[in-house]
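Supplied in structure tokens, the structure appears directly below.
A single protein chain has been omitted; all remaining protein chains appear in their positions.
Now for subunit A:
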Amino acid sequence: MRKRLSILALIALTLLGSLYAGGTQEGASDGSIEYVSMWNAGEPQAIFMETMAKQFEEETGIKVDITFAGRDVLTKIRSRLLMQDAPDLIDQDFSELSGALLKDDNVLVEPLNDFLYKTEGPEGQKQMMDLFDEHLVKLYAKDDSIYFFPYEFITSGFFYDKTLFAEHGLASPENWKEFIDINQQLTSAGVPALALDGNISFYNAYYYYWALTRVMGPGHLKDAAADASGKVWDDPGYLSAARMVYELSAGGKNFFQPGYAGSNYPAAQADWALNKSGSILCGTWIPSETKEQQVDGFEVGFYPFPEVSGGKGSSADVEAYLIGFAIPTGAKNIEGAKAFMKYISRKENAEKLAHDTINIAARRDASYPDLLTEVKPVVEHAENFHVSYDGAMQLYPEWFANVFYPADNDLVFGKITPEAFIARMKSETARYWESKK
């Protein structure tokens, strides 16, 4: 009997032990704000935030308690938001924030219109909004309400080593024809023209979304996702974009590095930094992410997704992917959180962010880091900003994950023809919406 009890006690202890995950949550008091961050401890942005918190406390006396929760911050705090135990400040990219906190009618964050339009800027600007491109910030508004406050700007396009291109006598392409030509030349020289980690669907998805944006202009992938009949896919522009992607794939001219379909992150981008491939279509984080691996003499170059002859989109259509703060509903120290956001957006702090993290600050007058200087003219000449993946990922995440990704992966890997891709998207989209009725 005693033996049996011991075993049962052991099992019970094991179960209790397995439940332990560590961590306690404490509410914020008036003299402090609780900030749960998307960054991981040790990351440049995390170090930057720690510095800001320290300086902010010295200046205002408000302590900023930071928890570095990593990229899953919104998932990690979901239970707290549902149980009315929200932190004062959180951050993430705006697509994620929208998807998690502005779902349907369930808004879980405080509106910031008053803060943006009725609060003076840190250097005496009339309003906080003067620090940013208003159109850009409003990309993520819901029913005319703005809920997020940006501090970092990201866009995507092709990155390449200028030294490598120079060695092969190549210049960055401006249109699809030139793009195909330089890729052809690199391939002939034995250098895989494009780098891609095929196991990451959202990297694969860049190609079709960008091709479509150039062929038809922004907004059409989102429209196709929303069309319950699937008939939108009959528009020839969708097929043209699919043909462009297929041309690059193993089914077409095969410009990607060998075995790209099975390449596991970060193999391809690491090889790209080692000059084993030509260009990589990625976000503006890639130069800093591969900085340690780049070969000597690697000079980061950037060119936007090439324009297409007769296309309705142009290189003036620039992707805007913003990272910033949100104040959850139920936050205990909203004013403190707003004061911290304002502090971070000071010019010297925005410059520090760009410099220390090798990223672009959201504040439009902040300078660019050296590695991203080639991105600056593209952003400055932008006439129209659109959200990443044309908003389809943000607005229809389930469709994007379950309908678009599988078909798009097959197209990028050259496993299906452009016609088969369109047929599949048409039927699968209709079926998806049918299942939602």
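By definition in this document, a residue touches a chain if its C-beta (ideal position, glycine included) is under 8 Å from a C-beta of that chain, and two chains touch if they have at least 3 such contacts; residues count from 1.
In this section, contacts and distances are computed from a predicted model.
S.K.: Which protein name, taken from UniProt, belongs to the chain you can't see among "histidine kinase", "Carbamoyl phosphate synthase large chain", "ABC transporter permease" or "Na(+)/H(+) antiporter subunit C"?
M.R.: For the chain not displayed, UniProt's protein name is "histidine kinase".
S.K.: Thinking of the whole complex, not just what is shown, which of A:A270, A:I334 or A:A423 touches the missing chain?
M.R.: Checking the options A:A270, A:I334 or A:A423, the one contacting the hidden chain is A:A270.
S.K.: Using the touch definition up top, pick the residue from A:V36, A:M49, A:A100 or A:I360 that touches the left-out chain.
M.R.: A:A100
S.K.: So that we can see where the missing chain sits, which residues of subunit A does it touch?
M.R.: 4, 7-8, 11, 14-15, 18-25, 40-42, 70-72, 74-76, 78-80, 82-83, 85, 99-100, 199-201, 264-267, 270, 289, 292-293, 397-398, 401-402
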